[in-house]
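Structure incoming, see below.
Missing here: one protein chain of the complex. Every other protein chain is in place.
Note that the chains are named A, B, C and D in the order they appear, and that numbering of residues resets to 1 at the start of each chain.
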Amino acid sequence: MTLEVKNLQCIRGDRELFTDLSFQLEAKQLLMLEGKNGSGKTTLLRALCGLYEPDVGEILWHGKSIKKQDELYRRELFYLGHLNAIKPDLTVFENLRFNTQLAGGLETDDALMQALDAIGLFAFEDFPASQLSQGQKRRVALARLLLTKATLWVLDEPFVALDAAAVVLLQSIIADHVDKGGMVILTTHQEVSLIKGEVKRLSLTALTENRESLNA
Amino acid sequence: MTLEVKNLQCIRGDRELFTDLSFQLEAKQLLMLEGKNGSGKTTLLRALCGLYEPDVGEILWHGKSIKKQDELYRRELFYLGHLNAIKPDLTVFENLRFNTQLAGGLETDDALMQALDAIGLFAFEDFPASQLSQGQKRRVALARLLLTKATLWVLDEPFVALDAAAVVLLQSIIADHVDKGGMVILTTHQEVSLIKGEVKRLSLTALTENRESLNA
Amino acid sequence: MKINWFKYAAPLNFYSLAGKVIPFFWVAAIALTAFGLYWGFFKTPDSLENGMKEYYRIIFVHLGSVWMAMWLYIMMVFWALVGLVFNTKLSYMMASATSITGALLTVVALATGAIWGKTSWGTWWDWDPKLTTFLILLFIYIGYIALQSAIDDTRRSDKASAVLALVGLALVPVIYSAVNCPDPTQCSSLHQESSMKNIEPNIMRGIIFTTLGFWMYSFAAILMRVRNIILQRERNTTWVSKLKEVN
Amino acid sequence: MLNVFWLLLKRDLLLALRRRSEIFTVLFFFLVVISLFPLGVGTEDKTLKQIAPGVVWIAALLASTLALDRLFSSDFSDGTLEQLALAPQSLSIMVLAKMVAHWLLTGLPLVLISPLVGLFYHLPNDSMVVMMLVLLIGTPILSMIGAIGAALTLGLRGGGVLVSLLVLPFYLPVMVYGSGAIASSMLEGLSLQPYFLLLGAFALLAIVFSPWATAAALKISLE
Partner (left out) sequence: MLNVFWLLLKRDLLLALRRRSEIFTVLFFFLVVISLFPLGVGTEDKTLKQIAPGVVWIAALLASTLALDRLFSSDFSDGTLEQLALAPQSLSIMVLAKMVAHWLLTGLPLVLISPLVGLFYHLPNDSMVVMMLVLLIGTPILSMIGAIGAALTLGLRGGGVLVSLLVLPFYLPVMVYGSGAIASSMLEGLSLQPYFLLLGAFALLAIVFSPWATAAALKISLE
C-alpha cells in the first residue's frame, strides 16, 4: 500500500507552484504538508484526489496511475477540503447520513448517532445545520472520519474553527488511524503532535524559495 | 471611551447561550472571548455590533445605547466575522478599495497599495480574488485593519487560515492598535500574546457550565 | 513525403509558420473578392428575367458569407473535438479564433440578407425557415463565444466550450430539421428545392469567386487571431519574450 | 449503483420540500406567461386556440430555464459537488438523479397545471390530453439539456442569463414538435404519431447522451 508522487508540476495562471515534486507515502505514515499562504498546499491535495489535473507528472496508488483506477481509488480515499459539504437545510443527522451513504458506507442510524455524540454534537442531531456555529459545522463534517473505511485521508486544514478540546480529539482520531495502518496527508498552520506512527514533513515554501533563489 | 455591556442575555432556539452577562471595556484594553464551539462567541460579537438583537440587556457606547446612535456608533466600529466580504470577481485592489470606501475611508490608491504590500500581498494586487488561496483571501480582508480609523475592533477568529508569519504580523497590528488607545474584542482558539496593553478574558463556557451545574 | 504534424501543433512553430503564410492569404482574399465583385458588377446582366433589378447584385456578398458562415461552424466543431481528443492547446485556440470569424460572417449574411429583403420584399425581416436557421446559427456562435469569455481560467474555458460545441454538433441537425420542417407529416412535400439550380452560370461564376475570396479572408483572419491568442497565453515563455514584435 | 441514484433523488426532493419558494416561483412564472397573452390578444376564440400550443411550450421553456441556475450551484458552493465527484460511483448516475429531481420539481408541476391552460384558451378536451402528454414527454428533455448548460456555467457570474442563452436555442426542436402536436390535435384527421415518435426519439437521445455530457462538464468546472 503506497501512494507515490512522481515529478509533479502544477501551474496556476502564470505562477509555477511546484515543479519536480516527488514523494512516497506508506502505511502507518502521516505527511504534514507545510508552506506559506498561497504556496500550493490545497492545489497539491486536490491533485492527489484527482480533482485537479497536474500539468506534468504522475500520481500512483499501488503502483498504478490514479487516473486509471477511478472508482477503486476513490473507494479508499477520504477528502475533506476547506468546504464542509454541509447542507444548511438538512439536519445534522441527515447531513451525516447522506455524506456517509454517498461514500458507500452502510452504517446504521445508531452508529451515526454514536459518531455525532463522540464528536461532541450530542443533542444537536435534529438541529438544521444552518443553526450551528462555525465549529459545530466543522464537527459535522469531521464526524465522517469516525465512520469511514477509507485508507488514505486527505485533510485540508482540519483544525480550523475547532476549539481546544476538539483539536485534541481530532488529533487522537488521526493518530489512531495512522496507528491502525492508515495513511494521512494534512495541511495545517498549527503544530500537531502524534504519539505513534511516522511523521513525514514536506514543505512547499522551501521548494518555491529554492527555485526563486536559483532563478535570481 | 467605554463599551459597557449590561445584563445581556441571548437565546437561540431553545438554548440560553448566556444570561446576565456584564462587562466593560476601556481604551487600551483587549478582550479575549473564550469558549467552546457553540458557546455563543459569534452571537455575542454580532450583538455587540448591532447585527443581532439580544433578548435582554443593554449595550452602551459612551454611556448611550448603541441602538440610539446607529450611524455614529458604526463609524467607530470595525467588524470582521467568519466571512471575508471578498468578491471573487473583483481584483484584490478593487476589493480593498470598495471595502474601505464603504466604511467611509478616503485613502489614496497609494495608501491602499501599501497596505496590501504590508499584509503580504505584494504583486497580487491585480489578481482576481477568485484566484487567491484561502489564507490570501483572509489577508485581503485583514488589510483593512491597516487603514481603518475605527476605535473598536471586533474580530471573530481573525487568525484562521493564516500562516505562522501572518499570525505574528496580525498580532503586532492588534497590539499596536491597543497601544495607541484602541479597543479590541476577539475570539480565537489559538493563544495570542500581547506585549503591552491590558488583556481581559471572558469565558463563555464557564458561564454556561456554572449555570448547568447550578441547574443540576 | 512525411510531414510531422505534431511539430506544428507546438505554439512556437505554429506561430512562425502562420506568420509566413498570412500575407499570401491576404493577397488571395483581396484578389479573388475583387475579381468576383468586378465580375458581378460589370459582367452580369442588369436585370434578371424574373423581374429582379440591379439590387440582386448583393447576392455576391450574401451567398459568399452564407456559405462561409456554415463552413466555419463545421471547422470550429472540428477543432474543438480535436482539442478534446488529443488535448492539444493549439486546436482549442483554433476553435476559439474560428468562432469569432464565423459569427462575424453570420452577421454579414444576416445583414446583407436583411438589406436585400428590404429592397425586394419591402421588409427587413421575415420568419422564413432559411433566415430563421441563420438567426439560430448566430445564437449558437454567440453562446459559444459568451461561454468562453465568461470563464477566466483558459484550461476550463477551452474544455467547457469544446463540450458545448460537441453538444451543438449533436443538436444542430435536429434544430435545422425542426425549423425547416415543423410539420413531420408533410415534410417530404415541403422539402426545399435547391435554389442553386435557378442561378445562371454567369452569375454563379462571380459568386464562386467571392466565396473563395471570403474563404481566403477567413484563413487570414483566423490565423492572425490565433497568433494573438498564442502571444497572450504564452506571454511568459522565453520564446515570446525574445520576439522582436513584442519588444 | 441504483443506491446512489435514490440517495441523491431523495435528498434533492427533501431539500426542495424544505425550501418551497423555488417551486412556487416557477409555477407563478408559468401562470403569468400564460395569462398575459389573452390580455393582449383579446378573447377571440379562434386566436386563442391558435396561439395556445405555442404559448404553453414557451412558458414551459422559460420556466424550466428559471430553475436551472440553481441545479448545481448550491452543491458547488458548499463543497458537496466535490464529494459527489469523489464518491466511488459514477457521476453520471448522480447527475441523472439530479435531472429527475429537477424535472419533478419544475416539469411535473407544469404538466399538472396545464389543464388550466386549456381552460384559459378554450381548448377542446382531446387537445388538452395531447397537451399533457407532449409536456410529459417533452419537459424531461428540457431538464436534461438544461443540465448540461448549468454544469458548463457553474460558478460563473451572470449564470442565469448565460445558461438561458446557451440552452434556449437547443430547446427549439422540442418546442416546435411539441406545439405542433397540440396544434394538429385541433385539426380533424391528422395523425399525431410522427410527433410522438420524434419527441420520444429526442427523449431517448437525451437520456443516453446528457448525463454523460453533464458529468464531463461538471468535472471540468470543478478543476
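Just so it is clear, contacts are C-beta pairs under 8 Å (C-beta built on N, C-alpha and C of every residue); 3 or more make two chains touch, one makes a residue touch a chain.
Computed from a prediction, not measured in an experiment: that's the story for all the values here.
The chain not shown here is touched by just one of B:18, B:61 or B:79, and that residue is B:79. Although one chain is not drawn, the whole complex shows that of D:100, D:135, D:165 or D:220 it is D:165 that touches it. In the complete assembly, the contact with the undisplayed chain comes from B:103, out of B:1, B:32, B:60 or B:103.
Across D:12, D:69 or D:82, the single residue that touches the chain missing here is D:69.
Counting over the whole complex, chain B has residues 49-53, 71-72, 74-75, 77, 79, 81-90, 94, 98-99, 101-104 touching the chain that is not drawn. In the full complex, chain D makes contact with the omitted chain through residues 18-21, 24-25, 28-29, 32-33, 36-37, 39-42, 47, 50-51, 53-55, 57-58, 61-62, 65-66, 69-70, 77, 157-162, 164-165, 168-169, 172, 175-176, 179. Interface with the hidden chain, as seen from chain C, comprises residues 123-127, 132, 135, 139, 142, 145-146, 149-150, 179.
Please note the rule applied: only the chains that are shown with their structure count from here on.
Once the centre of each chain is set as its mean CA position, chain A and chain C turn out to be 49 Å apart. Between the Cα centres of chain A and chain B there is a gap of 29 Å. The mean-CA centres of chain B and chain C are about 57 angstrom from one another, to the nearest whole unit. Multi-chain contact residues, meaning those touching two or more other chains, occur in chain D at positions 157, 223. In chain A, the residues touching two or more other chains are 82.
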